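The other protein chains are all here in position, but one chain of the complex has been omitted.
What follows is chain A.
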Amino acid sequence: MERKDYERLRWRCIRRGLLEVDIALTRFLDDGFDKLNEDQQQAFVELADMEDHDLWHLISGQADIDDDRLAAIVELLRKS
């Protein structure tokens, strides 16, 4: 990912509406994100675009997501 795109993504991960999501995304960005391939990174960008409450429900296992691509990243987030 190009520097500019990564930094934009970083800002959108480290400044969220919910503290829970701040921590979960920041942690993954620091440790895990760079091990993803391009497709997976794109999937993470899509997740990071979601509303905070919806995303937290996924990360905390209180909701599921149909899309397999995104679900796989959610699994990684849950474990990180």
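What we mean here is this: contacts are C-beta pairs under 8 Å (C-beta built on N, C-alpha and C of every residue); 3 or more make two chains touch, one makes a residue touch a chain; residues count from 1.
By definition in this document, contacts and distances are computed from a predicted model.
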- Note on the structure: Among "ATP/GTP-binding protein", "Aspartyl/glutamyl-tRNA(Asn/Gln) amidotransferase subunit B", "Succinate dehydrogenase flavoprotein subunit" or "cytochrome-c oxidase", UniProt's protein name for the complex chain that is not shown is "Succinate dehydrogenase flavoprotein subunit"
- Item | Residues belonging to chain A that touch the chain removed from view | 3-4, 7-8, 10-12, 14-20, 22-24, 26, 51-53, 59-62, 78
